[in-house]
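For this depiction, one protein chain was excluded, whereas all remaining protein chains were kept in their positions.
Let's look at subunit A:
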């Protein structure tokens, strides 16, 4: 397995006056083509971690490497070309005067030829289902549409790693499902590595591995099933919630994690 991203002993502090670190000794690796979900409460350091990963913040300690390249002041530009980042509030990252200009902005920075750029922009807009809005002004779009344009901007760059910081919060359930499917396909066809910072159960459930953060530390990691069972404080998928409630009512449900299918099967007996 190829290690796409390696994070070692990352430590960071926003406010030097405080005693507690924003991140302390965070280490993990992500393999090529893996979907890693990072979960944890507000203020647990998830977004700080995302900003460190693309070199927007400089760690106090520790090291980040992408494709074997160690992040330094000199290499951070090259690393940023590998990582596509989408933030939670898309309004913060618009520059173009039309949707297609905005999606093309990242490509223009790479000095890409017009013809290639056109293909990339078309493809990216199609993937997020925003083609018919290509001549609209981004600021006049709705919250969910803006979020889709921001995702298209990242996808157009064909990054090897896509880093999503709560990038789906403004989407309606159907577009969310659509985009998750698009990403799952890209993961298979393009071997895209996905890191998603999320509070959404469904987004967590489709990942390969989950990292749980608490007060700046990685407190657990494992498959979604393991995590949902181990971390009682995190809202699991509905079937598992139901199992716990039924158990609390003294019903003889199995004591292990149940997917929806398993729960339905058990109810049918």
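To be clear about the criterion, a residue touches a chain if its C-beta (ideal position, glycine included) is under 8 Å from a C-beta of that chain, and two chains touch if they have at least 3 such contacts; residues count from 1.
To be clear about the criterion, contacts and distances are computed from a predicted model.
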One chain of this complex is missing from the view, so tell me which of "GntR family transcriptional regulator", "Fe-S cluster assembly ATPase SufC", "Energy-coupling factor transporter ATP-binding protein EcfA2" or "Acyl carrier protein" is its UniProt name.
-> "Energy-coupling factor transporter ATP-binding protein EcfA2"
Just one of A:140, A:185, A:223 or A:256 touches the chain that is missing; which is it?
-> A:140
Which of A:29, A:131, A:175 or A:259 contacts the chain that the document leaves out = A:175
Looking at A:109, A:241 or A:256, which makes contact with the chain not pictured?
-> A:241
For subunit A, which residues lie in contact with the unshown chain of the complex?
-> 15, 40-43, 88-89, 91, 140-145, 147-148, 166, 169-176, 199, 233-235, 238-239, 241-242, 245-246, 249, 251, 253, 260, 263-264, 267-268
